[in-house]
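Only one protein chain is missing; all other protein chains are in place.
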Amino acid sequence: MNDLVWARTQLAARLPDHSLPQGLYTDQRAFDFDLDAIYGSSWLMAGLECELPEAGNYLALKVGKWPVLLVRGKDGEVRAFHNSCRHRGSILCQDGHGSAPKLVCPYHRWTYDLDGSLFAAGRMGEGFDKTEHGLSPIALRRVAGALFICLSDSQPEFDSFGDSFNRYAAPLNFSDLKLAATDLLVEQANWKLVMENARECYHCPTGHPELGQSFPVHMVRHFDTIRNPEAETFAAQMDAHGLPHAAAEGSWWQLARIALNPGSTSISMDGRPVCAKPLTTLNGGNVGSLRWAIDPHMFAHATADHVFTFSCMPVGPRETHVFSRWYVHKNATEGVDYDPFALKELWLKTNAQDKELAENNHCGVLSPGYRPGPYSLEAEALAVRFADWYCDRASAYVADHG
Amino acid sequence: MNDLVWARTQLAARLPDHSLPQGLYTDQRAFDFDLDAIYGSSWLMAGLECELPEAGNYLALKVGKWPVLLVRGKDGEVRAFHNSCRHRGSILCQDGHGSAPKLVCPYHRWTYDLDGSLFAAGRMGEGFDKTEHGLSPIALRRVAGALFICLSDSQPEFDSFGDSFNRYAAPLNFSDLKLAATDLLVEQANWKLVMENARECYHCPTGHPELGQSFPVHMVRHFDTIRNPEAETFAAQMDAHGLPHAAAEGSWWQLARIALNPGSTSISMDGRPVCAKPLTTLNGGNVGSLRWAIDPHMFAHATADHVFTFSCMPVGPRETHVFSRWYVHKNATEGVDYDPFALKELWLKTNAQDKELAENNHCGVLSPGYRPGPYSLEAEALAVRFADWYCDRASAYVADHG
Partner (left out) sequence: MNDLVWARTQLAARLPDHSLPQGLYTDQRAFDFDLDAIYGSSWLMAGLECELPEAGNYLALKVGKWPVLLVRGKDGEVRAFHNSCRHRGSILCQDGHGSAPKLVCPYHRWTYDLDGSLFAAGRMGEGFDKTEHGLSPIALRRVAGALFICLSDSQPEFDSFGDSFNRYAAPLNFSDLKLAATDLLVEQANWKLVMENARECYHCPTGHPELGQSFPVHMVRHFDTIRNPEAETFAAQMDAHGLPHAAAEGSWWQLARIALNPGSTSISMDGRPVCAKPLTTLNGGNVGSLRWAIDPHMFAHATADHVFTFSCMPVGPRETHVFSRWYVHKNATEGVDYDPFALKELWLKTNAQDKELAENNHCGVLSPGYRPGPYSLEAEALAVRFADWYCDRASAYVADHG
């Protein structure tokens, strides 16, 4: 309750189009609040369905400190559960991917079916009712081969995103992908600074020389195509192939198919494909990049040759985990069709550069001389959008729970 | 005061025979509360007298973050003090064992006699009264060669434990022991999860294959002997040799002499003695194991050949230190009568297995899907007992201080 009062005061001090009040970036109370009000109440992208191709495949991950488990059942459905045994609370599976015919708790061997129901529990006596001790479910949606979860019982509206995402993503056949590489980066910065950084390219021309090779780092507002003849040519090509491209958005998501720099068909060190087995050959393999982004935590780019996803998870007021994943066509062979190092090189470099920028940012935001400053409305439009969304969601949470 | 109100709310939410509400395992407030209400108010076993054989021998250790010092005086008495100089508070001795004719503070050389009185303090001027600056004493009891301390001025009743313990332990002559080996294990789990783990063997059959060799891991309730002919034979043998064996207990302690698995006379990798110089030759060297346990922090096993003690100390909400000690007959020679590695092997393996289980447990208890689950009343009777004792003690503390 006290923390909500504090959060309300901080939120009330927000200036329009300016970065957030200091405490929202640095205070332990903001971190605790954000976990509940933001990460616990939003739709998050957990991964792609191709990561769980068979019944019994599972994926365990953390949302902040909260362990979550996704499992494909015998009926082909993917379900999400809290990764916490109903006996004494142990996690059932370590973070990462795995496979099992049933989910067996490593502690006392309580055993769950793949649909989360309790199958067996030894020595629990006569009065024990297995049907009351199934795994706690988490809301899950599957769209165009991607998996979205929400830990809250009252989820934000999903379908307007789902319908749009399906239209933009379906032509790329994400179900034909496989996970080729992953990376975890630990940043000593608040998660909101990490996300604001990920939402603007004002810093890109000087901060990311390699990214600028293929990516339109001078973008205006939400990938606007105004006064850009090349972008208009790209738009016409996409229209010709029936690939949606116009920027679309809802309160917590954005979607656009954008033209890459002239000569580039992938987001890579040299703008050329990093995997020889394409997801699509439409338009001669030049379909720009399908960028989607979900507040609070992620963005992704799908080019004709690979998909990259970026997911940001808060660990503490000044510690954030950034999970990167790279996907290629499931028939691509490592060492033949793609070199894992080349696949990862651009984003590893870019993320490392961003880590330094975000850590510098956090360091300076701690200053008593910090004053929320004005965003560039042209170059940081999506960062403003993120900060506005954050304040709206946080304020709504305070109003609901205050 | 606020923390006490919070603790009361958590305690009120406890369901009978179920694990504790989430916050009691994970919250900083529970940790702070536990130090005062539990560790600061309970009898704890500090060690065995044989660790301080001569006048001037001392043992320094931490109870949580609190430094404690045990010293044997010239009069042969062992005394306990807060390990904090009465000048500016420095510790007098580093953790561990040592020996000194007087206790000299390393900071400004204030010098204390072995009975804690201030002997000398330089340059303190005329009005300074040495008699007002002796070390702060801590309550200490000696029983059957073991040392028990309580940091509170109002200690729980001791004698019913002391009398029982003396009856069960005296035949093993702990005064003939020496400390042969020690180990410190750092666990990323709340101390109560570490202790619940240490109080039940529901997880042993699959979690501790090595321990199961000698130890009756399928035990029912409090080492019940019902319907176990071998245990009844063992009981008759113990009776014949005048060795008490029936399970006994008080609010904060348990005591039992239990039969090991057939063919085993020690708790070791193969069930055979790990030290060739026995503490007793009664019943052909098969006296099972004297197990004693004190809430909140320890259990121990004394077989005919060695004594093992396990002590759990909270360091933070998610950090716990487990101190292990192995004792053998004082005349046993390392490398001849015992191999230190073989002496330690079983419990090092077992504790490492338990560390993983407790850390998994903590990880999952953090889940918003965590719900206190039902203990197995047959297999986890002593864990229930621990949780009940904790809630009783904590509630009494809240009532006294609220």
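In this document, chain identifiers A and B correspond to the written order of the chains, with residue numbering beginning at 1 in each.
Assume contacts are C-beta pairs under 8 Å (C-beta built on N, C-alpha and C of every residue); 3 or more make two chains touch, one makes a residue touch a chain.
Owing to the predicted nature of the structure, the values given are computational and were not obtained by experimental measurement.
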In the whole complex, of B:Q22, B:S42, B:N57 or B:S84, the residue touching the missing chain would be B:S84
Options B:P106, B:P209, B:G263 or B:G316, residue touching the unrepresented chain | B:P106
Just one of A:T131, A:S154, A:N331 or A:S367 touches the chain that is missing; which is it?
-> A:S367
On subunit A, what residues meet the omitted chain?
-> 19, 196, 202-203, 206-207, 357, 360-361, 363-371, 373-379
Touching the unshown chain, subunit B contributes residues 40, 65-67, 81-92, 106-109, 122-125, 128, 133, 135-136, 138, 151
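Keep this in mind: only the chains that are shown with their structure count from here on.
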Taking each chain's centre as the mean position of its Cα atoms, how many Å separate subunit A from subunit B?
-> 47
